[in-house]
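A single structure is presented below for examination.
Every protein chain but one is kept in place in this view of the complex.
We call the chains A and B, going by the order they appear; numbering starts again at 1 in every chain.
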Amino acid sequence: MRHLLGLEDLSAADITRLLDSAEVYHGVGVSKPKRDDLKGKLVVTMFFEASTRTKISFGLAVRRLGGDVQDFSSGGSSTSKGETFLDTARNIEAMGIDAVVVRHGSSGAPLALTRSLQPRVSIINAGDGAHEHPTQGLLDIFTIRQKKKTVAGLTVALVGDIAHSRVARSNIHGLTKLGAKVIVCGPPTLVPNEVKQFDVEVAHDLDAILHRCDVVNLLRVQFERQRGAFFPSVGEYAHLYGMNGKRLKASKPDVLILAPGPINRGVEITPDVADGPNSAILEQVENGLAVRMAVLAETICSRAGTR
Amino acid sequence: MRHLLGLEDLSAADITRLLDSAEVYHGVGVSKPKRDDLKGKLVVTMFFEASTRTKISFGLAVRRLGGDVQDFSSGGSSTSKGETFLDTARNIEAMGIDAVVVRHGSSGAPLALTRSLQPRVSIINAGDGAHEHPTQGLLDIFTIRQKKKTVAGLTVALVGDIAHSRVARSNIHGLTKLGAKVIVCGPPTLVPNEVKQFDVEVAHDLDAILHRCDVVNLLRVQFERQRGAFFPSVGEYAHLYGMNGKRLKASKPDVLILAPGPINRGVEITPDVADGPNSAILEQVENGLAVRMAVLAETICSRAGTR
Partner (left out) sequence: MRHLLGLEDLSAADITRLLDSAEVYHGVGVSKPKRDDLKGKLVVTMFFEASTRTKISFGLAVRRLGGDVQDFSSGGSSTSKGETFLDTARNIEAMGIDAVVVRHGSSGAPLALTRSLQPRVSIINAGDGAHEHPTQGLLDIFTIRQKKKTVAGLTVALVGDIAHSRVARSNIHGLTKLGAKVIVCGPPTLVPNEVKQFDVEVAHDLDAILHRCDVVNLLRVQFERQRGAFFPSVGEYAHLYGMNGKRLKASKPDVLILAPGPINRGVEITPDVADGPNSAILEQVENGLAVRMAVLAETICSRAGTR
């Protein structure tokens, strides 16, 4: 595995291997000593969309494995001088780097990099348009496996904006490959027709499916993207699709609540649920480090000797 | 001492211990070798207000003690996606960190962090609203002690915008605890009534007090905060409260001139005074590193074994 573009491209065995590896990396640099898997390696983070937590998570993962990280932030950069995305990337590459962690508003931008840069540079997708966000998918699945001991046979609901969510797509691919049943649930305007091509159940009434769910993953309402009116109002969204104390009572007692964050308290989730015992929101963040270390080590170090 | 929220909370002995410690750290990484007090520790700087020098000062202090630093800049971050301040902090914490150095426009934001984050994470206030800026207070007092050999018994004037100045408050608390006499001096609009609760003398005429002062600390006129008209004009402010060559001549010959900076030349201080022999403005910057190293080491390392 030289690159990580999406979970759609991986086999169940690939995903399981990464999850097993992430268990070994869990706690490195915190409860376990730093490692030197990436000693002498330089990873560039190229984020063309706002993100702090994902960029910091990748950056810490690199440093806890002994590598160097260089952030390329597009603000005040060459791209504002008319340079193309690929020229910028080729220029960064020419400085001698080992991997690019890229977030871009256009689906397929990471794939384009694998075709334009030299094969010795690993490309890791940190979110591309509405396509995939594979490390988020992996950390969600890692958290499910950690809490439920298995993934196969579980029923997992993805709730909210399925249409615009790269997180949803990565979850769908990863979970179904590992044998989970996936229900996508949201207002008809936010559940696209294309989703029917995947092996998922489509629902529009959250209350009707809750009792069957082992895991509920609450996708973020992306206010900053939705200028159009995909749902009548925030209040109505919360009323129909928000997880709250009453809905939690109607769920299985050990239902696992996930949210990729940043969360909108009172919209997709109420504070009592977000901070309650069924929520694993902060474990997700912690697990994100472990999963990203596993991905970085596998993609970069599997090429040992190629350079 | 697990956190540093303000000098108001510290005893005279605490402050003296930090100043003594700062003397040991003075010059580390420049004229003395780097140290490894913070080896394996990760400090996050979270600045929700513009600041470069304070952030860089803390960052260099961490690195010169062998620690890692990760900046969390609020621009382009999760907070723009609607996440609350405390959720952002909890997320950063979940990545496995040892301390947060926080600057925030709201008084009490660092205190809120100590209540929301796990006890093993040290919180260091780098300026919160008009409340306190304790490391600035410490470096001012360190510089006074360095130049005057003592603090007790000195008369120190704080000149300018007392009402909006967290630097003034930290100085008032620290200096009075160490036995200095503090005079606050500024236009009536900028000297609040609440200041009378402290053990300070209030003055409005700088020329009337100058001959009694051992130290004059010229607070910055914060043009970027004062849309309202707290004084008639910049020229009038400089005329009444600016330190210039004439006023320097009317002062004690060995008067010590401080300014927390960034300075507005020609407003609170004229260039001849800023660059003259009585000024310790650049020593303040150098001492800031020493004081911050002392604070970081004490807050983070005093918990050795808690993790």
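Note that in this section contacts are C-beta pairs under 8 Å (C-beta built on N, C-alpha and C of every residue); 3 or more make two chains touch, one makes a residue touch a chain.
Since this is a predicted model, take the numbers as computed values, not measurements.
Looking at A:90, A:147, A:204 or A:252, the residue that reaches the missing chain in the full complex is A:90. The hidden chain makes contact, of the residues B:1, B:240 or B:263, with B:263. Residues touching the missing chain, restricted to subunit A, are 40, 42, 68, 70, 72-84, 87-88, 90-96, 307 (touch as defined at the top).
Touch with the hidden chain on the side of subunit B covers residues 27, 29-31, 33-34, 50-53, 56-57, 59-60, 63, 73, 75, 220, 222-224, 261-265, 282-283, 285-286, 288-289.
The rule is simple: only the chains that are shown with their structure count from here on.
Centres computed as Cα averages put subunit A at a distance of 40 Å from subunit B.
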